[in-house]
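So that we are looking at the same thing, I have put the structure below in structure tokens.
For this view, one protein chain was removed and the others were kept in their places.
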Amino acid sequence: MKGFRKLIAASAVAPLLLAGGVMAGNNPVDENWWPSELGANDEAGGTGYITPQKRIEAAKLVKRGKMALLGHPYSNHMPLVPGRTFALSIPGAPTHGPLNWPGDNYSMTFMDELVTAEIGQVGTQWDGLAHPMIRIQGVSGWKDGDYFYNKNRLQDVETARGMTKVGTEKAGGFFTRGILIDIAALKGVARLEKGYSITLADFRAALQKQGIKDATQGDVVLFRTGWNSLWKTNHLGRPAGEKVKTDEQLGKDNAEFGSGEPGVSPEVCDHLASKKISMVGSDTWGLEPYDFAKSGAPESFAYCHMNLIARRGIYNFENLDLDDLSADSAYEFLFSWAPLKLVGATGSPGNPVAAY
Amino acid sequence: MKGFRKLIAASAVAPLLLAGGVMAGNNPVDENWWPSELGANDEAGGTGYITPQKRIEAAKLVKRGKMALLGHPYSNHMPLVPGRTFALSIPGAPTHGPLNWPGDNYSMTFMDELVTAEIGQVGTQWDGLAHPMIRIQGVSGWKDGDYFYNKNRLQDVETARGMTKVGTEKAGGFFTRGILIDIAALKGVARLEKGYSITLADFRAALQKQGIKDATQGDVVLFRTGWNSLWKTNHLGRPAGEKVKTDEQLGKDNAEFGSGEPGVSPEVCDHLASKKISMVGSDTWGLEPYDFAKSGAPESFAYCHMNLIARRGIYNFENLDLDDLSADSAYEFLFSWAPLKLVGATGSPGNPVAAY
Amino acid sequence: MKGFRKLIAASAVAPLLLAGGVMAGNNPVDENWWPSELGANDEAGGTGYITPQKRIEAAKLVKRGKMALLGHPYSNHMPLVPGRTFALSIPGAPTHGPLNWPGDNYSMTFMDELVTAEIGQVGTQWDGLAHPMIRIQGVSGWKDGDYFYNKNRLQDVETARGMTKVGTEKAGGFFTRGILIDIAALKGVARLEKGYSITLADFRAALQKQGIKDATQGDVVLFRTGWNSLWKTNHLGRPAGEKVKTDEQLGKDNAEFGSGEPGVSPEVCDHLASKKISMVGSDTWGLEPYDFAKSGAPESFAYCHMNLIARRGIYNFENLDLDDLSADSAYEFLFSWAPLKLVGATGSPGNPVAAY
Partner (left out) sequence: MKGFRKLIAASAVAPLLLAGGVMAGNNPVDENWWPSELGANDEAGGTGYITPQKRIEAAKLVKRGKMALLGHPYSNHMPLVPGRTFALSIPGAPTHGPLNWPGDNYSMTFMDELVTAEIGQVGTQWDGLAHPMIRIQGVSGWKDGDYFYNKNRLQDVETARGMTKVGTEKAGGFFTRGILIDIAALKGVARLEKGYSITLADFRAALQKQGIKDATQGDVVLFRTGWNSLWKTNHLGRPAGEKVKTDEQLGKDNAEFGSGEPGVSPEVCDHLASKKISMVGSDTWGLEPYDFAKSGAPESFAYCHMNLIARRGIYNFENLDLDDLSADSAYEFLFSWAPLKLVGATGSPGNPVAAY
């Protein structure tokens, strides 16, 4: 474990963050990353922090009888991490039928769609425990390999059709308090700057403005940055019959959307971890702050992914649409959702329900 | 519209059902099928029956702080309607990374899964308004074609990437009272017989036994038949490293599962339609009763699909797992779920939350 | 058919080409486009021009006992027309087995790959007769619609699983003389300029330099521009274990490759059509010349696609690798290949054999 110790030393002598910029030199996880605080054999992760009492209290937040859906539309032209796929094809004719019906003039037909995608890792997506891994090489006491949450080594748990441990179907569901941290509103901007790193002070200022004390155990904490306004200006599905010169004209802000993002700083993630929340989320594609054109990929990145998901089993929901909640000043709400039980999968698509 | 009139006459002189068996000669829809009671331009369907007050009342059903998830696991070996696909592949190595990390011994990697499926029409599946169609040929006043809900003709609304009308992304979400109609428990059997048709008398007897008055506007009404016990005895995902002689040994009850099913009779669907529920659902693959070996496909089938979805926009949720609710005698609960916003799609996979 | 007549008039008074640039104002097809010269009911297209005698003569071109394979490697990082997909996933463990074997120390396993792609229209690709369509609206005597070769209207021949007419499985195979037209060598450049339009004079100069008289009936005529050198500088499949900062670093010349291309002028395609060749092909992604940044998509484009494939059934093979033939000065060869019999499909991937 000498490697880890060296990292800790390195990070102790250097400031963790360049405020408002891209972090560098920080230590993604330390040697205490395993076992998880939820137990060495735990496979359910952060949903384990949600108690029956928490659920009862959360249901009481439904006062106005309103509901917001937090998922974006999925279409062939939505932004994707390079190399990933979302291909939906509506067949050229009904896939089932015509089926019997009395008389000659009527019959029944049915249509379906064929979709191919890294279905748990495109668009509005929930990162499960079988998504991020810590690759360890040449560390005494550890077999070389890629490690999921709770020391589950990829090479030991993978099959052709899913992981035998920490797959999506083990996660259970979220029925708990959700809180919105509306940083875009706090700063009075439509969209935070690319690379902006949300500080603990920002977090606290937003809470105070919104009249919430702090995150508590089992909460789902969602950060709104406005970054997905870039997504919303795109074509979401191609219009029928429209004459366009080339397909290049679709999805025109996808490149900017993927070129970086504002995000949550390590100190905020550490704070949320200390509160034992069940999940963090945002309206960005990757939670942490990046500006690839300015600084390339940071020396170490995905701090929150590693410290929340891989180390603690605290989930992360990406590419949420939080605009309706913001417009409605719905800062506290019932968050109700469960991932698809995709056996052994790494994540799930979703369209979570927020009721208030 | 003469064809419709003839059908009505035919169905008026013949009993609608052979009790306990497969219906024959009934009339799937009548000439009043369009426009929908929700308005001629409606694209949201039954979620429009759910009011803010209904949502507030539904949240109050969360008394014990318990939660049941109603989705089945999705795997390559689950039963499928012939011709459909569910193929999940975990890549042979991480798909992203190794990415930078301070020091030589650590790096970060990420895994995803590639899935191909008629994603809205496999496993636990929610039928949207762009799924069932009425094919009309040679009827005066109607262009020949396949018609979705509210007279949306396939040929007019389809694009390569989704329907421009009545797609899944238009449906909104369900946050309402759910009620379980546990017919298997009522009859004291693990599993109703194949082809058994649940009567209105059965429905009322179950309600009375369970202490519920009747379905009311906006409800989600779920029928438990026990039929999915066939599914549960299957391999759900292939065990790693197990020696088997051939893949034939997996999914061994899939054929029986798909050979028919108990289901809901037309009179029950008509009753539920009159109550303006938002959705019906069941633990079967297709809602209505069939026994293909005994009687082939019935002369007219999918009565509920046509009269609820295509005619009225009342949704249908198939292949739910209702066993936890049954075991917990949770007959009334908050049903909270929204379909994935798959642009222009015909349905959605799901793992709905029932809280009580 | 007045519309067609108007087009002819327009094209008669204007020069067809801007030499070395992008064509404009030319007439993609004229009113004689249907029926095909191969017969009004023909579905096999240009393979019908290959006679038994032609095959016997072609086989005699194998003098050196050498073979070149003309397909590019297919990988997740190859260039694609925007919106298309090539996703190959190697499962994380063997997909079949372990299967029985005598003794305890050995068993058998098998691996496969899951691929999703517009399989006939990605990478090295052969355009079948069910690919290009002429959309006709408001022309007297024609039903509105999209027309394939020989007046087969999409709306009449499409099913969910393939076209009932002019599908790939109807095309037969190519066993005939192939000739290389090496324009890059003629001009003494590694790669022709983007947008360069190969003239009939270029075509004749290359033939003369190479010692070939002209194209004759049934030939496969392949143009080498050097454009695919952009492709070859890409990563073709991701190296194992290499540390990269982001996936952006892969496929870095794909954008330039797709931003335009040198190509074949209308006059050359008209000449080849008059010779009744069976197929044209090139080392570009789309045969015709384009320079999108300079001139956008030309007013009318895909002249050769329309006049060869849609009008005459003469096939087109895209993204061929002709470098080995060029290096070996193999200007005449036996071309031997047949498309995959994908029922009702629009094209086929391929790796054609050239023997000489």
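Labels A, B and C are assigned to the chains in the order they are written; within every chain, residues are numbered from 1.
One rule holds in what follows: a residue touches a chain if its C-beta (ideal position, glycine included) is under 8 Å from a C-beta of that chain, and two chains touch if they have at least 3 such contacts.
Here the structure is a predicted model, which is why all the values come from computation and not from measurement.
Taking the complete complex into account, C:175 is the one of C:49, C:149 or C:175 that touches the chain left out.
Touching the chain that is not shown, out of A:36, A:116, A:176 or A:284: A:116 (per the contact rule at the top). Across C:146, C:253, C:270 or C:323, the single residue that touches the chain missing here is C:146. Although one chain is not displayed, chain A still touches it through residues 87, 89-93, 96, 98-100, 107, 114, 116, 155, 240-241, 243, 245, 247.
Although one chain is not drawn, its touching partners on chain C can still be listed: residues 3-4, 6-7, 10, 25, 27-28, 51-56, 59-60, 62-67, 69, 71-76, 81, 83-85, 88-90, 94-121, 124, 130-139, 146, 154, 157-164, 169, 172-173, 175, 236-240, 297-302, 305-306, 334, 336-347, 349-353, 355. Seen across the whole complex, the unshown chain contacts chain B at 76-77, 81-83, 85, 87, 91-95, 116, 154, 158-161, 245-248, 250-251, 292, 296-297.
Heads up, the rule we're going with is that only the chains that are shown with their structure count from here on.
Centre-to-centre spacing of chain A and chain B amounts to 28 Å, using the average Cα coordinate of each chain. Taking the mean of the C-alpha atoms as each chain's centre, chain B and chain C sit 44 Å apart. Note on chain placement: the centre of chain A and the centre of chain C lie 41 Å apart, centres being C-alpha means. Residue positions of chain B with contacts to 2 or more other chains are 89-90, 96, 98-100, 107, 114, 116, 240.
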